[in-house]
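These notes concern the structure reproduced below.
Only one protein chain is missing from this complex, and each of the others stays in its spot.
After this line comes subunit A, so read on.
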Amino acid sequence: MSSAARRDLGTWGRYSRWVNKHRKWVFAAPAMIFIALLLIFPLVWTLYLSFTNSKGSVRAPFDFIGFENYVKVLTDTERFWPAVGRTVYFTGGALLFEVILGIAIALMLWKPFRGEKLVRVAILLPLVATPVAIGMMWRLIFEPNIGFANEMLSWLGIPAQPWLSSPDTALSTLIFVDVWQWTPMVTLIILAGLTALPEEPDEAARVDGANWWQRLWYVTLPLLAPTIIAAVILRGIDALKTFDILYATKGKGGGSFHEVETLNTYAYGLSFDYNRYGQASTVLILFFLMIIGLIWILSLRKKALNK
């Protein structure tokens, strides 16, 4: 393009040059504005609602009541603190099994072998399956009288278990379901980390006469630590927020004894089953602070490991 042609571009040309010059913002702005509108405003609104007694209907008037909700929620040992405990138990339990099994399966898949495709397909299926449908599927499998789970136990001579139907075992059973669905995710992340590892440290250890366990424990796992923490953060955030399977299997209030009610389903119930928006917002603000705190601690640890 000659300089004479560039000068004669006209209005459209000047417009196009402006867009090109500021493409950084022209490209980013629509997406950023969309996210900010749907995110920042609701966050501020939730914070505001947490200081009000908003309830009943969406249009009903409500008053500013200061820290009353916070006092009420933080001293509530009937629903709030048990929900905190169950959230921690569910997330911790699921993460523990998912990380151990995820690493084990990834190690088995590490080096290529025949029939690898089949395993990869099997690993992908739970990840893409619709959680509500999966919840329904496990409900039938864990049905005490007709389910596949107790049928299998009877083959092994183990007495039938109540699974989801008893308040004592329901949450642990749901940890099992979460492990079934999301261990593959951890496997994929760890596998990606394993393939990216340098081979030299492992070979050096091999030359020094280290056996398989020693190389795994002293070489591979420490090198893999940042990836493992990334998987824990990713999976941890989603496990904390688990909703679909809990609500689909045990319904409103997390069962008749609230046996599977976590912070997320508790806040949902307060909002949309009981219309207590003010109190729900307080629970959500506390929950959100908890998540941010955990991520902050974990990423500090990850940074230390990356150095």
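Rule of thumb we're sticking to: contacts are C-beta pairs under 8 Å (C-beta built on N, C-alpha and C of every residue); 3 or more make two chains touch, one makes a residue touch a chain; residues count from 1.
The rule we apply is simple: contacts and distances are computed from a predicted model.
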> So which of "Sugar ABC transporter permease", "YjjI family glycine radical enzyme", "Aspartate carbamoyltransferase" or "4Fe-4S dicluster domain-containing protein" is the UniProt name of the chain that got left out?
Replying inline: "Sugar ABC transporter permease"
> Considering the whole complex, which of A:51, A:90 or A:138 touches the chain not shown?
Replying inline: A:138
>> Which candidate, A:126, A:162 or A:201, sits in contact with the chain we can't see?
In response: A:126
> Which positions on subunit A touch the chain that was left off?
Replying inline: 1, 16, 19-20, 23-28, 30-32, 34-36, 38-43, 45-46, 49, 58-59, 104-105, 108-113, 118-134, 136-138, 140-141, 143, 145-146, 148, 151, 180, 184-185, 188-189, 191-193, 196, 203, 206-207, 212, 215, 226-227, 230-231, 234, 237, 240-241, 243-244, 247-248, 251, 264, 267-268, 271-272, 277, 280-281, 284-285, 287-288, 291-292, 295, 302, 306
